[in-house]
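The full complex has more chains than appear here; those shown keep their coordinates.
By letter and in written order, the chains are A and B; residue numbering begins at 1 in each of them.
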Amino acid sequence: MLNTQQFIADCEAVRSKSPLVHNITNYVAMNIAANGLLAIGASPLMSFYEEEMDEIVKIASALVINIGCLDSNEIAGMKAAAEAADKYAKPWVLDPVGAGASVVRTQTALELIKNHPTIIRGNASEIMCLAGAQIASRGVDSSEKSSDAVDAAKSLAKSTGAVVSVSGPVDYITDGERVETIANGSPLMPMVTAMGCTASALTGAFAAVSPTAFDAALHTMAVMGLAGEFAAKDAKGTGTFGVNFLDELTVFNAEEAVKSLRQI
Amino acid sequence: MLNTQQFIADCEAVRSKSPLVHNITNYVAMNIAANGLLAIGASPLMSFYEEEMDEIVKIASALVINIGCLDSNEIAGMKAAAEAADKYAKPWVLDPVGAGASVVRTQTALELIKNHPTIIRGNASEIMCLAGAQIASRGVDSSEKSSDAVDAAKSLAKSTGAVVSVSGPVDYITDGERVETIANGSPLMPMVTAMGCTASALTGAFAAVSPTAFDAALHTMAVMGLAGEFAAKDAKGTGTFGVNFLDELTVFNAEEAVKSLRQI
C-alpha cells in the first residue's frame, strides 16, 4: 500500500525543491502540462529542438518525453534528449501516446526505450502494444481496460527495467513484481484532453524528488486521482472540471487529501 | 429548415458511436478542438506527421484539415491526409484559415480541394477568396459579413461538390442549391480564439455519423450557436465564456436545446 508519510514528504519536496522538468510533449498538452507542473510547485520547460537538447537535459532535474505529436524534427529532438538523459543519469519518463496506432509511433516508442526510461506511463492499449501483446489500437484513447494490461505492464517492466504506470478507471503501477493501484478519479477525466499527458508531466516532477521511481509513479497517480475526484465535485461539465483541476493541484494538501485515497 | 428529429438523432449518434476524428489543426486550436470533440462524445486524434497519415486516416471515421499554422512539414502531412481520405472515401472537412492572407495559404487550400473535401467550413473572407471573388483579406479574422458570402459559397459548392458552411453572426450552409441558416450565437464568440476551428472539428464528428454532409454541416452550426448562446448567459468575459462553452457542450441536450433555435 501507499506509504502515507512518504507520499506527504514527496509532495512537499516538489514544492520545496521546485524541480526543473524538461518536457517534450504534444501541442494539445503543452499548456495544461506546464500549468499542472507549476500548480504542484515544479518548474516546467518545454523544448524539443535537437540542437539544445544536451544543454537543457543537463540543467533539468527530470525529462518527460510524450510522443503525442510526431514529426521528423520532434523525433530527432526526442532521441537526442533520451540519449542525454541516459548519459547524465537523469530520471526520465516515456509516454508512448498512440503506440499501436501507427508503425512510426510503435517504432519511435521502442527506439526511445533503448535509452532506459525510469518510468513508462501510458494507457492500457499503449502498454499492451509495447509489451508485444496483440491488440487492436483505436487512436490515442485506450480500447482496453487498465486491468487487462497488468500482466503486460509487469512483463514490460521486467524487460525494460522501468517502472510501468498504467492509467485508467483504476491505475496500476508495477516494477515487474510489486503491483499497486490507485482507484480514485472521475468519469470526467477521460473526457478532458491531455489528462494522461499531464500525469506524465507530473510523474517527471515526482521522479526528480522521490527516493524511488516506484514511489514517484505511485504518488503522482494518487495526486492525479485525488485532485481529479475533488475537481469533479462541483463541475458542471469538462470546462469547469479543467479549471477546478488546476485549482485543486494549486491548493493540494497531501496530509488532508490522502484520507480520501482508495487502493484495491 | 432544420429537421428537429434528424438533429436530435445526429447528436445522439455522435455520443453513441463516438467517432474517431482525425484533426490536423493549428497549435492555437488543438486543445479546445480536442476538448470540444470529447465534450460532444467524439474521440479526437491530432496528428500531422506525413509518415503515419495513411494509417491514421484509415482507422479514423472522419478527417479535419485546418490550415491555421502552416509549415512545410504540416503541408506535406495535410496533402498525404487529404489523399488518404479521398482514397478511403472518408468524409473530410477543410477549414481554409486565412485563405487570401498570403499566397501560400490560398494555394494550399486550393491544392487540398483537389482531394474532394466533403465540407468546406470557413468565414466569409476565406470562402469568398476560394470562390475567386476579389476581396481584401485582413489576417485570419473575417473582414466580410457572412451574408455577403452566400453567392460565393453557392458557387464554391457547385464547383467543388462540397457542402460549404460559412460562419458569422448568421451562419450559412449550402450545397449550391439549398441554403440554410443558423442565427444563434453570441458576440463573445468571435472574441474567443479558435471557435471557428472548433466548429470545423465538430463538423468532422457530425460528418462521421450524419446521413448527409448537408445535415452534418447544419447540425454542427446549430450545436455551436446554441451552446455559444447558452455559454454567454453567465459569462463575465471571454474566460468564463470559454469554460461555460465546454460545459454546455458536455451537458448538451439536443431535444431541449433545439427549442431555442433561430433560422432566418
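Here is the rule we use: a contact is a pair of C-beta atoms (placed from the backbone, for glycine too) under 8 Å apart; a residue touches a chain by one contact, two chains touch by 3 or more.
This structure is a prediction, so every number in the text was calculated from the model and none was measured.
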item: Copy number across the full structure, from 2 displayed chains; value: 3
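In this text, only the chains that are shown with their structure count from here on.
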item: Length of the line joining the C-alpha centres of chain A and chain B, rounded to whole Å; value: 32
item: For the chain B and chain A complex, residues of the former touching the latter; value: 20, 22, 27, 30-31, 34-35, 38-39, 43-52, 55-56, 59-60, 73, 77, 242-251
item: Touching residues on chain A, where the partner in the complex is chain B; value: 26-29, 31-32, 68-73, 98, 101-105, 138-141, 190-194, 235-240, 242-243
